[in-house]
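Structure in structure tokens, see below.
A single protein chain has been omitted; all remaining protein chains appear in their positions.
Chain IDs A, B and C follow the sequence of writing; residue 1 opens each chain.
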Amino acid sequence: MRVKLKAGRDKRKFIERIEELSGENVFACYQCGRCSAGCPMASEMDLLPNQIIRLVQMGLEEEVLRSKTLFLCASCFTCESRCPKGIDMARVMEAVRHILDPKGKDAFGPGEISPELAKELPQQVMVSIFRKFAK
Amino acid sequence: MKLHYYPGCTLKQKTTALDISTREAMRRLDIELVEPEGWTCCGAEYPLTEEKIVGLAAPIRTLRQVREEGGDVVVTTCSFCYSVLKRANKAIQDDPLKRKRVNAYLRDDIQIDPLTKERTTGFADYNGEVKVLHLLEYLRDTVGYPRIRERITRDFRGLPVAAYYGCRLLRPQKEMAFDEPDSPHIFEDFLEAVGCAAVDYPFKQECCGSYLSVSLPDAATEASYRVLRSAKMSGAKAITVTCPLCFYNLDHRQEVIKAAYLDFSGLPVLFFSQILAWALGVDKKLLGLGEHTVPADSVFSETPATEVRS
Amino acid sequence: MFEPQIMCFLCKWCTSSAADAAGTSRLHHTPNNINMRVMCSSRVDPQHILYAFKEGADGVFLGGCHPGDCHYVEGNYKTLRRITLFKLMLRDLGIDPKRLRLEWISAAEGKKYAETMTEFTEQIRALGPLHLNEKALVQEVVKDE
Partner (left out) sequence: MTAPLSAKNKEKRIGLFVCHCGVNISSVVDVEKVAQVLKDYPGVTISTDYVYMCSDPGQQMIIDTIKEKHLDGIIIAACSPTLHEKTFQEAARLAGLNPYQIEIANIREGDSWVHTDKEKATKKAIKIVKSHVAKARQNENLDPIKVDVNRRALVIGGGVSGLQAAMDIADHGYEVLLVEKNPSIGGKMIQLSETFPTLDCSQCILTPKMVEVSRHPRIKLLTYHEVESVSGFVGNFKVRIKKKPRYVDEKLCNLCGECEKVCPQVVPDEFNQGLSFRKAIYMPFPQAIPGTFTLDAEHCLGLNPVRCGKCKDVCDKKAIDYDMKETIVEEEVGAIVVATGFDLYTMQALGEYGGEKYLDVVNGLEFERILSASGPTGGEVRRPSDGKVPKSIVFVQCSGSRDTEKHMPYCSKICCMYTAKHAMMYRHKVPDGQATVFYIDVRAGGKSFDEFYMRTVEEDKVLYIRGKVSKIFKEGDKLIVWGVDTLTGKKVEVEADMVVLAMAMVKADGVQDLLKKLKIATDIHGFLAEAHPKLRPVESLNAGFFLAGCAHGPKDIPETVAQASAAAAKVGDLFAQKELIHEPTVVPVNDELCSGCGICITMCPYSARTLDPDRGVVVVNEILCEGCGACAAACPSGAAQQRNQTDNQIFSMLRAMLRE
């Protein structure tokens, strides 16, 4: 299927919103893929980090928003430390998560942790994963 | 002397080993750790979007409290707490807009005078006056390795130990400024200073899977396995961490890892503070070894506890 | 309407060329500026600026090459340092430092030049005519030969 590239305000609005939220210039990315090459979770992802940023550049909002990748990022900042253009990919990921439908389902909510597991888990795991993946 | 210390929530609940061994070790160095009055959870994750200003309020409130108590330095051990406190502090120092907005949230906090119990509001703005340090930095720069060496009473006799940095200590480097993200050595230098032999291995700064161990356990299992395997292949007899979450993934989940990867036979996981405490002569009972899933006793018995100095 | 006089010192290599480029492209702007071409922005002595104010300029503009592009290696940096300091002195002399503007405009930036001229004119227009505090300003800043 041919992907139709949008032009005009809608596309710009999406990109500008991502840039505003993340504080990163997504057009600085020249798609070397180094973020993906070092990403510990890349093998689980449907879209690699560099593909996420590429889709943002192209303004393909729906494809970005429905990617599983958003909830596989562990914010380990390996991508950030290696990016030759100084883009903090973790911030871009966070910005995309931020604009997901606020009424939508949590990607990972408190209900998904069994009481037994909760007893064993360090507090910081629960605080951090809900901060990242729940509304 | 007294030193402000932010333990964070996990150290008070599930991972007391890190808290207790840290306190005991520091006591041996004549340093009493003081917790800021009324500290709260730092939030564990530093807010990465420009809009989530509120996420900065909790860590900044704690830092302000340190200042109010006359402290100019606060140390932490947990990598997540260190990351959040340090980054929030830097944001307040560097970004006037964030400084203004966060202080606007915090200005009307209620202050209770400990003597008169009088309730007042109106804190002075916090501008990043407190310095956030990881205990490893404090040991290196303020205590100094020579002084630690003087106090050492037990000899590890060059026990090969792997230092595991994980993600938060090192990255993003511009904000953390902890060490070179791809060739760090502060942790190794510490291990060498207390008598271990630091093992070089390529996965020391790779991710353990972090909080994905809850949402995507298999991926985290693999990530942790690779770290443990790499350390073990390089000859380590134990791996040391600073972070309760790394500890959980590498230690508590090691049975799962062993079941999934048959070539891996197990590796004790230790907190750096346990190593320090042991070297300084702290009683084994105070190391919190009961919290370990992988028996770590061997590390402390394999090398006979020769009294190098009486 | 108040028509301010804007005295402009333009470096020959960059901003003066930008002014030419604005002309060639017919980029219209307010006519309040009067340009003097100097070899380098660093040729401009604070005395020249004071004298311009004294002789009736309501605003003074300095145009040089972008940092790193100076034809004379680093003249623009010298200008920057000099003007930063001089602005502090202007305040003491009772002249609003906003009346002095330093801008880097390259030979290619005709558009920026034209826009800056209009913008600066409007800014000075808003400030109103310059009333010199004759006491603060030494009577004769310049000695005649």
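Quick notes on this one:
The working rule: a contact is a pair of C-beta atoms (placed from the backbone, for glycine too) under 8 Å apart; a residue touches a chain by one contact, two chains touch by 3 or more.
Source: prediction; values computed, not measured.
Within the full complex, the residue among A:18, A:83 or A:127 touching the omitted chain is A:83. Listed here are the chain B residues that touch the chain not shown: 180-183, 200, 202-203, 230, 233. By the touch rule set out above, chain A reaches the unshown chain at residues 28, 30-39, 42-43, 47-48, 50-51, 78, 82-86. Those residues of chain C that touch the chain absent from the view are 5, 7, 17, 19-20, 22-24, 26-29, 31, 34-40, 42-45, 47-48, 51-52, 55-57, 68, 71-75, 78, 82, 114, 142, 144-145.
Assume only the chains that are shown with their structure count from here on.
When you average the Cα atoms of each chain and compare centres, the chain farthest from chain B turns out to be C. A separation of 48 Å divides the Cα centre of chain A from that of chain C. Once the centre of each chain is set as its mean CA position, chain A and chain B turn out to be 27 Å apart. Annotation: 56 Å between the Cα-based centres of chain B and chain C. For chain A, the set of residues that touch two or more other chains is empty.
For chain B, residues touching at least two other chains: there are none. In the complex of the two chains, the chain B residues touching chain A come out as 8-10, 13-15, 41, 43-45, 48-51, 55, 78, 80-81, 166-167, 170-173, 181-182, 205-207, 209-216, 219, 223, 244-245, 247-248, 252.
Per the touch definition, chain A reaches chain B in the complex via residues 20-23, 40-41, 43-44, 71-72, 74-78, 80-82, 88, 90-91, 93-95, 98, 107-108, 112-113, 117, 120-129, 131-133.
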